[in-house]
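Yeah, one chain of the complex is gone here, protein chain that is, but the others are all in their spots.
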Amino acid sequence: MTTTTTQAASDRRVAPTSTSSTATRVLGISSLVGLALLVIFGVFVSPPDAELGQTIRILYMHVPTVSVAYLAFLITAVGSAMYLWKRTEFWDLLAASAAEIGVVFFGLTILNGMLWGKITWGVFWRWEPRLTTTAVLLLTYLGYLAVRAIPADPRTRATRSAAIGLLAVVNIPIVHKAVDWWRGLHQERTIFGTTKPEIQGTQAFAAYLGLAVFLLLFAWLLIHRFRVAFLAERAAESGLGAAIAERRQEASESSATAVSHSEGDR
Amino acid sequence: MSTTGYIVVAWVGTFLAVGVYALWVLQRGRALSKQVAPEQRRWMKSTDTNAKDASQ
Partner (left out) sequence: MRTEGVRGVVADAALVAGKDLRLERRSKVGLSQVLPFALLVILLFAFALDPDRRVLGAATPGLYWMVVLFSAVLAVQRSFGVEGEDDVLDALRLSGLSAPGIFLGKVAALMVQLLALEFVLAIAVAVFYGTEISGILLLAGVTTTATVGIAAAGGTYGGLVARIRGRDTLLPLLLLPLLAPVLISATRGTEVALGRDAGPGWPWVGLLGIFGAVYLTLGALLFRPLLEDA
């Protein structure tokens, strides 16, 4: 890069002091606008459901959060596979960032599910298929984050995480099947009731809007989280590099004094 | 707590959790940006840092 008098201006572009950019600002603002719209339609405008009553409003949160969570873990799986193939930092950081966001949204899914359950069943928890599966998967991905937190060199950490990312994702359909068959034996109502609710008009709009808004939100979060992960790696590297440079400095200084002492003795 | 109460908790809780997480990510981003040298701050191309390890 050539240094010119416009260095200051280009510095401001190339060396941002945060993880924001034009893309994230667009995503962020549209998310906020969308969220406002969602509150208006989801909480106030759309009517209560014939079958589900007011609880459909919780589903406007619950369905988007679980969708985002599954999308996140899909990205983690793809990132894990790509990392094991290409061995580039990008895929590792993408997988890890997506996993963390996925865990947050899985947690929210369970929260919303429990609140829906409290209204519908009168209890915060029932071993119905969706909630049970989500609980198992949440624990699985908490394990991913636990391994991620273990101090290790980047390649070791990335390999371990990638393995778990893949092992966890193939478990998802198996857990679904096992839990569905198991709880189906007890005629547990799923969180959607025994029949899919017929939603139309503003209800459908609120549902799809919720999905769209949360997807925008997810993209915004993923970009920022990825950049944070990237910066963390650079900071760790430069920290290590600085420490090594210091040692070298000390070593050359002490050997220089040793040489001058021995010369002085002669 | 009434039905409305639980619905409020669901919406507020979700927004709050996402908001707190988002703020935490943003704050970490700012803090790390200060620590990292300017030319290293943005991912520009595929950095094959693992290739360096492999060559050791």
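Labels for the chains are A and B, by order of writing; each one numbers its residues from 1.
In this text, contacts are C-beta pairs under 8 Å (C-beta built on N, C-alpha and C of every residue); 3 or more make two chains touch, one makes a residue touch a chain.
Small disclaimer: the values here were computed from a predicted structure and weren't measured.
The shown chains contacted by the absent chain are A, with contact judged over the whole complex. Checked against the hidden chain, the listed residues A:Q54, A:N171 or A:S238 yield one contact partner: A:N171.
Subunit A residues in contact with the hidden partner, per the touch definition given at the top, are 84, 136-137, 139-140, 142-143, 146-147, 150, 155-156, 158-160, 162-164, 166-168, 170-171, 174-175, 177-179, 181-182, 185.
Here, only the chains that are shown with their structure count from here on.
Taking each chain's centre as the mean of its C-alpha atoms, subunit A lies 8 Å from subunit B.
On the side of subunit A, the complex with subunit B involves touching residues 11, 14-20, 35, 39, 42-43, 53-55, 57-58, 61-62, 65, 87-90, 104, 107-108, 111-112, 115-116, 118-119, 153-155, 158, 217, 220-221, 224-228, 230-235, 237-238.
Those residues of subunit B that touch subunit A in the complex are listed here as 3-4, 6-7, 9-11, 13-15, 17-18, 21-22, 25-26, 28-30, 32-43, 46-51, 53-54.
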